[in-house]
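With one protein chain withheld, the remaining protein chains of the complex are depicted in position.
On to subunit A.
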């Protein structure tokens, strides 16, 4: 079955995105600093753009599809948990803030690894960082790509392969030709669609359910625990829910795709505005979408597959044209996450691997050519794997979020704010964090009733401090810059 009302808004959406890609390509061709333009958009982002690209990169398939599905089953407790994401809007930008902006300009850093390289002066740090970024984010990209294709498949009735190709071609074309500028500009549009879609669906659901009072009454009748902070089955303990503040709130500083945005904006005013808009945007989407999942329960009862709650609800409660707009929101969320990952992995390969280890004296022309080729090859490789996702990529994707946070959170924060932080500290802390996270997640998930990211983040914190203090005599004072 093909839903035209859903396809038309999606088509309009794709056409605008293409146009943005071509416009950005003009900037790329006329810029006199290719690397900075292609991978950072020339550090020219204003406040609105910065807020939107942070929000859109952060909000992914799980905010629009997975999250509401869990709320549908667990109730208001899951909305409470999702609000741990509010700090992602202000905390990241306040901590990295002006210091990261100044230092990354001083170091002429284009990537997060550039910063780590100049700050710690160690090839091992570059090596561990590049490997973890490439491996983890390649896996996440594949997973998001699969999610995007499945969504198109379920909305339009096209088969999986065709859906995947439509999705892939769109994203690849504008990212390859337009670089970071195209990514940020499309993020602004996608972020706007995400916010508007959330608000429309929230209002539509409340109306369809006969008002909030009515919906809450139905929920109490079904199972009063749906309204408690502990979840419908009592599984959400305060400790467990609180540790999510590390995973989805504070630890977000350590996600390279987020951190790199904190070096791409224009001036202080942009930062201030972005903190405010970003917090409002993330708050609206996370609160709205997760609450929608709970409110949906009496409106569309008995849904078995959690991931279908949001699409089924939308088609049920909204006018077809509005449904089309709302269903473009998860699409936008997936695209805006994927495009950020693609340009980031590409910058890691070109700037951190190729220019560092393979050909440090590459000419501008060579760099340009390599950048386009690398972005294309990575994109095509993701498509290839997404056609039939292998088991190991799916497993790796589960480790990606927490793994990157365990590796990068303290390397970035201490690198910026602690003079004694040195390469021995950062290397031991990264290795501790990564291995502990993978080990705990696979062997003892929910250890001591906490999310598995908690112990690795704490352990890498202490290892970093102890090792840096023990070895800081060995390294010359390289941190005069901070």
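The working rule: a contact is a pair of C-beta atoms (placed from the backbone, for glycine too) under 8 Å apart; a residue touches a chain by one contact, two chains touch by 3 or more; residues count from 1.
Note that in this section contacts and distances are computed from a predicted model.
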Which of "Tryptophan synthase beta chain", "NitT/TauT family transport system permease protein", "YhdT family protein" or "Na+-transporting NADH:ubiquinone oxidoreductase subunit B" matches, in UniProt, the chain that is not displayed: "YhdT family protein"
Contacting the left-out chain in the complete assembly, out of A:225, A:347 or A:468: A:225
Touch with the omitted chain, as defined above, among A:70, A:260, A:275 or A:300: A:275
Positions on subunit A where the hidden chain makes contact: 76, 79-80, 83-84, 86-87, 90-91, 94-95, 97-99, 101-102, 105-106, 211-213, 215-216, 220, 224-230, 238, 242, 245, 249-250, 267-269, 272, 275-276, 279-280, 283, 287, 417, 482
